[in-house]
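Omission of a single protein chain aside, the complex is shown with its protein chains in their original locations.
By letter and in written order, the chains are A and B; residue numbering begins at 1 in each of them.
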Amino acid sequence: MSTRAVEAWTLEPLKRFVSEAAARLVLLMTPAGQVMAQHGFSRAVDVMSAAALSTAIMASTTEIAKQMHQPPFAALTHQGERHGIFLAGLSTNRGTIVALVVYDVDVSSVGLVQLFYEQLAADLQAASPKEGVPKQVLAADFERQLSESLNTLFGR
Amino acid sequence: MADDVKALSAQLAQDPASLVFLRLGELLRQRGQLDAAHRVALGGLERHPHLADAHDLYARVLADKRDYERAFDEWDMALRIAPAHVGALKGLAFLYFKVGDVAQAVSHLEAAQRAAPDDPGIIQAVAMVRGGQASAAASGLGIERAPEPAARGAAPLEEARVFAGLEGAQEGLLLLDASGRVLGGALRDPSGRDVSEPVAAYLAGVSQEAARSAKLLGLGTWTGLSAEGRQGHVHLAQPTSEALLLVVRDRSVPMGRLAIIAQRAAQAAQRWLEQQG
Partner (left out) sequence: MTAAGFGRALDLVTRVRGVRGAMLVSAADGLVVADQLMEGIKGPAVAALAGSLASRLGRAMTAAGVGESVFWHLQGSGGALLVVPAASGILVVAVAEPEVNVGLVRLELLRAAEAVA
């Protein structure tokens, strides 16, 4: 399975996490849904859907927490018959990153994913460049940037 | 000789606590009546568990029945009770010789020679073992009724005989590499199906997880993994950093004993792997 990154500094921490947690799919993205790195996806359309849905879920749950006067939820997990889903946000020098992890319950567990997710968060924080916060994506640039990101993510 | 058996049996029946079982058991063993010898030796051992001769007799019967693993334990026990027991030293020398460990065989024979300097059998066995002549050595030691074809001496061990001398070598011992490929031994499930390959494949993952757990939990280097199952016991060891060894036995073999068996098998496997390399 391939692991690819638009932001190069995310690549090594992601590879390590995938290997330790035995994750099947991983997506690292900004809260706006801009994909920074991925592992295991084979089609661009899947990446786009997963990113859009994940960030929407994060936005909804953050809002629910706000309504309840609580800090944002640390992580959301769902365990299905064959797969588990883990969705959480982490802080880096380049801002918040949302991580979506899908794992096979036969080869991993939410406990293992959580354990190595803490390591991923620490590794990404350490690897993230301290300067050069990316500029806001303008609507006019969005499609071009998305297309470039997908090309990088799928090695085109 | 039949009369001797009859007379000794009568004597034992009259006084079950007497030591006559030693003569009777040995006589039956020499006559090849191994099941009867086994019963007599075991009965005697139950009454005299701290008698080195009783363990020696039982070990001889077991060795004749090719149950070398248990024979090793019995001779080992005899030596714990009586460290200079000549029979046990000779027996262990024979077993070491069988698995190709000439140095250990000679060392035990020399200890036996110190205890019984005039025993011509030992003198002959030392010479034969050093010369690599297995059958003659076995005959000198008086261990086996029908010694097996020549042991390997210091020559490289054949793959099929990685675990020679250990009971169940082809059924309950599996040597594999770190990626889950079978190197030696074999494993069968209770229905008799060969399950070596699937088990080896699963074990590679078990060993990786054992190593990771030991490292992350601060347990040091993992040295073994033993598990008690509903139908049997298993012990996983690492003879070298690149190999794994699984020993499987039924539930009658206690976990502690299984660990000892695994340790011995790991040493044999280590020697074999070194010779291959």
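Brief remarks follow.
Note that in this section a residue touches a chain if its C-beta (ideal position, glycine included) is under 8 Å from a C-beta of that chain, and two chains touch if they have at least 3 such contacts.
Predicted model, so just to flag it, every value in this text is computed and none were measured.
Only one of B:19, B:34, B:123 or B:214 touches the chain withheld from this view, namely B:214.
Residues of subunit A that touch the chain left out of the display are 79, 105-106, 108-112, 114-115.
Along subunit B, the points of touch with the absent chain fall at residues 187-191, 195, 198-199, 202-203, 205-206, 209-210, 212-214, 216-234, 246, 248, 255.
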